[in-house]
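All protein chains but one are shown at their positions in the complex.
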Amino acid sequence: MLINKRLILAHFWLAFAVFGLALLLGAWQMFLRSPLNAWHFNPEFYYRSVTAHGSAMGYVFPTLIGMGFGYAITEASLEKPLIGRRWAWAGFFLVAVGAIVAMIPVSLGLASVLYTFYPPMVGNPFYYIGVVMVVVGSWIWVALMSINLAIWKRENPDKPVPLAMFANVAGSYLWGWTAVGAALEIIFQILPVALGLTATIDAGLARVFFSWTLHAIVYFWLIPTYIAYYTIFPRAIGGRLYSDAMARISFILFVVVAMPIGVHHLFTDPQVGPGFKFMHSVFTGLVALPTLLTVFTICASAEIASRLRGGSGAFGWVRALPWQNPIMLATALSLVMLGFGGAGGLINMSYQLDASIHNTQWITGHFHLIFGGAIVIMYFAIAYDLWPHLTGRALESFGMMRTQLWLWFVGMIVTTFPWHYVGVLGMPRRMAFYDYANPAISPQAFSVSMSAFGGLILLISGMLFLTVLIRGQMAASSESGAYKFAVPLHMPARIPVALNSFGLWLALMVGLTVVNYGYPIAQLMVLKETNVPAVYIGASR
Amino acid sequence: MSDQSPFSFRNPWVSASVGITAGIAVLAAFAGLVWLPLAQPDLKLSGIWDAICSAAGVPRVSSQGNAIQPDFKTSNVVMTSEMLTKPNQVSIGRGATLAQRCAICHGPQGVSDANSPNLAGQFAAVTYKELNDFKTGARVNVVMSPFAANLSNQDMLDIAAYYSYLPRVPSNNLDPKLAAPQIVTTGAPMRNIAPCGACHGDVDNKAGSPWLGGQSAVYIKAQLHAFATGTRRNDISQQMRNIARQMTAQEIDQVARYYEAQP
Partner (left out) sequence: MTAETDHGIGEAVAARIERRWATLSIVIVGLLVGMATFIGIHQATMPQGHVETADPKTLHLAGEFIESNLGSAVEANGSITVRAIGQQYSFTPQCVVVPSDTPITFRATSADVVHGLLIEGTNINIMLVPGYVSVLPIRFKAPGDHVMPCQEFCGIGHQGMWGKVKVVDKTAFLNMAAAKRRLTCVD
């Protein structure tokens, strides 16, 4: 039973509003730097837009989704009102205000440092302060998830934690720990420089701190998607979840192994030794494991639902699935994009293959496909599934929902596949414009134009999505009953304590972080001679 | 419910997961820190400890032999973003006095009638650097070199502070309607020319890059030609020579006329 519907809706509405604005910027950016545009404009506008787009899509949008969905899961799975409602609202406002505080200097062109804000480039301090506020707001959510679970466990000793809540709390712990890297970088390195308290900064150390956050943050984004795979999808298509235990193991694997692998973003950097680069490469390979397990479990769950509906044959059962159901469609499209995006990720995992495509448009294509594609399409599905329960009104534009989902999928493929291709051709990232007439670049022109066209498709899909939600907000009221999660095929009476609690896994997560990051960070921290002068961007004329 | 503690090694989940994690970590560490470095012949490591230290990232200084010295003087100014950005009233006052001898060519308000550069409102770091370069011989000018030779470091800081404090005065050729040539707005990426404004302050400021607005077209043109031919060499690590040598004569003309017409 969802009680704090306004709280949850507030999170989702702000998330999707930010998403819509950022999507507009993204489509504009794609057009601006493509051959479709005669490239004579002030490049600063492009970089300003990229900063806004990246910060909104990376720091604000998915955080709000995780938080809102997390509150919904807490109430629906634990079947009691959220404890700490006022704190939750405080967290929400902190995120909202933080986002505005960050966006003001960015919009004024005072902080065009991009969402990765690599020092020694430093922008206006309020951009960083805004980001910190967003993170702190989300940490309130992390604390509330932990507290709510702890109280429920005390009231329900020996009961298995509902899978959705277990995964939700796993994601919150992962986020809480992974945000520490960027927080350390901003608070101890960047803000002192941005505020004028000091004038030098260790750029290499900052990149190492940021890499701590940069990879595992995508797993924070991914966990709501996987929760939807495991606990919404099987129920939505009238089936059962193949295995509860394997689901828990997958989420546990994410908690332990998502963190200590960030140095694969630093493979070509000079400040980290090759030994640690290799170690991170090994663990990056390991993080493929929970996804492989998930793909199996979800496909098996789909098969169960299909055979319950009369599907037959070794592969024929696929046709008997309820394709009219938007959740079915979204999940299938998500898994296809996950396959391609994941394969790309495996290529990025080794230094050898990464060397060919590091910081080319392949990287941009990769993360748009996996995050913007596989992950965000399930955010749409989550919204579609939850909306009637949150608004108390029917959500019935099924045709529009399916169209929207197909457009998102097609748009994402058309946007990202050419992107991967031009990356292999060597097109560098993050340039406001390219001289497509030059023979070194002209082979890339057609693909970039295709990509820009894909961006337009995505924009249309995004607008359709918002239309569906707005319609859902204004439809006739309708009783949707209690919000239920998927039921596993075989629910064991008892669950091993290891699959029902987090202490062990958090200890491993922190331990691996120390092993994989401890020395690189410590060693760079004691190096005094690598503090280099800050370069202020957007400086006064 | 199992009554086994989540932290006890008697719990098979605990021993298995800790064991496997530790095992993988140890194997990966051994492979990365010992085996792989030693397996690379061109790393010239002196034993296992050296291999481990290198692979872990312990910083080292490598001996790179003797650097070839230039047969001309290069700028010895260390340029940073926050250099001379905080003006000091005392310094400005001293600079005002010193600047009286600069007024002959550079004008009493720092705006020149001849084609000497206008100094009024110029970034202090820029004025300081050029004076310094004239003094050391990194930049050579028949008129400026003797002037600069007699300046102490504090003198140069004061003069720079004073001129940056003066208001910028547009040139007689101010023309806000003059369209910015392409070489200024977007540069020429494949010829390695960034938009001028990215460094020279109209869009963003790179420390040491002079404000060009209102500057004499004759002066700008002469300097770009000097950079292009390599006669002027005080741009640290060739940053302006890289650009100027790629510009056509027509582009140099356009740039000079455009910036003279800016405030």
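By letter and in written order, the chains are A and B; residue numbering begins at 1 in each of them.
Here is the rule we go by: a residue touches a chain if its C-beta (ideal position, glycine included) is under 8 Å from a C-beta of that chain, and two chains touch if they have at least 3 such contacts.
Since this is a predicted model, take the numbers as computed values, not measurements.
Asker: For a quick check of understanding: of A:Thr178, A:Thr225, A:Ser281 or A:Thr391, which residue touches the chain that isn't displayed?
Answerer: A:Ser281
Asker: Tell me which of B:Val203, B:Ala217, B:Met247 or B:Ala261 is the one touching the absent chain.
Answerer: Here the residue in touch with the unshown chain is B:Val203.
Asker: Pick from A:Trp13, A:Phe267 or A:Trp408: which residue touches the chain that isn't shown?
Answerer: The one listed residue touching the chain not shown is A:Phe267.
Asker: Which of these touches the unseen chain: A:Lys159, A:Arg319 or A:Arg430?
Answerer: Final answer for the missing-chain contact: A:Arg430.
Asker: Check the options A:Thr360, A:Thr391, A:Ser449 or A:Ser501 and report the residue that touches the missing chain.
Answerer: A:Thr360
Asker: Identify the residues of chain B touching the omitted chain, counting contacts across the whole complex.
Answerer: 31, 35-37, 39-40, 42-43, 54-55, 57-62, 64-65, 67-71, 74-76, 78-80, 187-195, 197-199, 203-204, 206, 236-239, 242-243, 245-246
Asker: Residue-wise, where is chain A in contact with the chain that is not depicted?
Answerer: The list for chain A reads 43-44, 47, 112, 114, 116, 118-121, 202-204, 207, 242-243, 246, 266-274, 277-278, 281-282, 285-286, 288-289, 292-293, 296-297, 300, 346, 349-352, 355-360, 425-426, 428-434, 440-441, 489-490, 527, 529-533, 535, 537.
Note that only the chains that are shown with their structure count from here on.
Asker: Roughly how far is chain A from chain B, centre to centre by C-alpha average, rounded to an integer in Å?
Answerer: So the centre of chain A lies 37 Å away from the centre of chain B.
Asker: Taking the complex as given, what residues does chain A use to touch chain B?
Answerer: The touching residues are 39-44, 157-159, 199, 256, 271-279, 282-283, 286, 431, 433-435, 438, 440-441, 494-501, 503-505, 507-508, 511-512, 515-516, 519-520, 523, 527, 530, 533-541.
Asker: Within their complex, state which residues of chain B touch chain A.
Answerer: Chain B residues touching chain A: 1-2, 4-7, 11, 13-14, 17-18, 21, 24-25, 27-29, 31-33, 36-37, 52, 54-59, 80-82, 182, 185-186, 188-190, 195, 197-198, 201-207, 211.
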